[in-house]
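Missing here: one protein chain of the complex. Every other protein chain is in place.
Showing chain A:
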Amino acid sequence: MTIRQKLETAFLPLMLLSWMVLLVSTLLHASPAAASRFGIPPNWITLTAQAVFVAAVFGYQRAQPNLLRGTDFVGLLRRLVLGPGLLATVCVGLHLLERVVQFKHAATDRTFFAIVYTVNLGLFVIFLAFTNYAWRSLVLFRASERLQREWLWFEVLLGVTLLFRLISWQFPLYFTLPVLGALAFFGVYLSGNQKWVAYLNRRQKLEAVLLQGAILMSMTIFVAYFLRIEQDPRLVAPASQHAFLVLTVFFATFYAVMGLLVTLFNLPTAGVFEQKREEILSLQRLTQLIQRGQTEEEVYAMLFDSAVQTVEADAAWLDILEEDTLTTYQRHNIAEADSVAIRRLLADYNLGQIEYLNNDLNNSSGFRALGLEFEALIVMPLRSTKRNYGTLYLLKRQRQGFDRENMSILQTFTSQTVLSIENLQLMARSIQNERVQEELKIASSVQDSLIPKNLPTDNWFEISSHALAAKEVGGDFYDFLHLPGRRLAILIGDVSGKGVTAAFHMAQMKGIFHALMQENPLARSEREKFPVPSKFMSMANTALVHCLEKSSFITASLYIIDYEHGGFVFARAGHCHTLYYHSIKEEVSYFRTAGLGLGIIRNESYERHIKNQFYDYNPGDVMVIYTDGIVEARAADQSEYGEERLKQMLERTYYLSADEIKTQILDDLAEFSRGQPIHDDQTLLVIKFRASQPEPGI
């Protein structure tokens, strides 16, 4: 416990003790009977007791927690009236009681009178201390450090005046008066700190005025009592602590009067403050709406209501421009004909799209001719840097009804509104985007289902496949079809372009493949039951003519492998050359055959541009079929993977299984194009022929 805390706990007992001393000494003075027995105490005891009592009360009050809670100024005043104000009532009550007692027993006994006097003195001091420290919390509300230091000096100097009466030497008047005057002036100076009044609204200000009046009344009661008592011949006690009490009474009264006047004079402007508050609240409401992401209609309605309320317009309307059509969104106290007339007039004056304030409409002949009841007009466009959203019109019957302040607050409203509208539109767009993304995902999974998952298996060959689209959906495709007579048809292809269009044509090509590879029941020979690859291509070309746009084309290769006889036939329609490992020759090479892509020539002459190629394969031969996404894959230096590197890869890996060959090629490709984005769909099929084995069970 610090000395300060110890001192603070000592205040209350000290207060009681000194008051008891005061009471006893006063009683001794008042009652000659008691005085004759105990003797009259010297004056200095009374004065010291008084000084100690006053100091203890003020010290006790000073140590109490700040009376002001938050910014509840009215609450502080109310407590001041209810607490110490009650003391004043008690004081009056005691005084009246004493009068009644005196009246009934007109004795010369002054004991009761002395008790009342001492009690009232105590109450008065407590009242003063409470009031002073209430004022302190108001003076020091948001005070600078300098002001806090000044207040401390004020307290110290007041404390010094307590000592005045303790010194037996009487100061000459020409010394005390200026000192007291200076201190009083100090109090006046401090009374100028009435910042708190600004924080009250109109209703609170009214209440504050009443409460301050009540406090002043309590003060008057005390002062009147003591002024009266001073003249009373029955008062035998030495005069009280004059200088200190007068100064504190003066300060407390002056501060209350100042506060009262400041509050009173602030009353007329309270409305303006409230309006500013309302404007800020409207702004906040607008901002909150933005964050809640309401509809455009609601935002416009909010703007309209806030604007009309804030500037207290008598009439208003809001035009919204949507895709070059102007619609009147909201209307308030104005006929459509009038709004149309005003709009037209403004357009004639070339004022339609700019901020415009006219406070004296009848000064302009155009407006006078309209015969409107309005005298002031604000035109406020809703505009962002990119586009114009509409215009807000506000009207007032009063001349000079609007001011520049109104304009700036409306500017804030409209820019907030435009911001929120643009936010909403952005949000709508991103939702739309998300939906498209979602649909692309669906397209992607649909397309994925078009690519065969189960590769044909047989003990004559092995197949391994890989497909990767550059975007969600791609234009590469491959498919297998088992034909009767132990034959297998393999189709691979690439639609020019990428993305959704390519994916559509890819699906189309798959349909064409399955449609054309049906057994023809009218065929005369076994050979004609299924179209040979070149025939397939020319039929596919004819089928595609009507649905492929002019600049699109499809490249494809169709292989029909007859593993009964160990041979295959294929046709290449502009597709990448087939890479082949010949196990007998132990050599890797491309089948460089001629053949035109599908959809390039759109008539019968196409047939002349496509050829069949026959080949008898041997066990151990490897066929690598791919799309241009593989050979045109790029490295960081923009060079292409190329046919040559692919060929070298097969030369190194032909002896492995189909799966392993595929993996090795893909690994090499990934190594080559490391860090580069895939710019085209990639498809790779590896087919390895095995030694012919009899079908199990035959």
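We take it that contacts are C-beta pairs under 8 Å (C-beta built on N, C-alpha and C of every residue); 3 or more make two chains touch, one makes a residue touch a chain; residues count from 1.
Keep in mind that, in the parts below, contacts and distances are computed from a predicted model.
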UniProt protein name of the chain not shown, from "Spermidine/putrescine transport system permease protein", "Anti-sigma factor antagonist", "DNA polymerase V subunit UmuC" or "ABC transporter, transmembrane region, type 1": "Anti-sigma factor antagonist"
Residue of A:Leu152, A:Leu326, A:Ala523 or A:Ala594 in touch with the missing chain, whole complex considered: A:Ala594
Full-complex contact with the absent chain, from A:Gly497, A:Gly566 or A:Gly620: A:Gly497
Selected from A:Arg136, A:Arg343, A:Lys396 or A:His577 as touching the chain missing from the view: A:His577
Candidate in contact with the missing chain, chosen from A:His609, A:Lys662 or A:Lys688: A:His609
Touch list for chain A against the chain that is not drawn: 494, 496-498, 550-553, 555, 573-577, 594-597, 599-602, 609, 628, 640
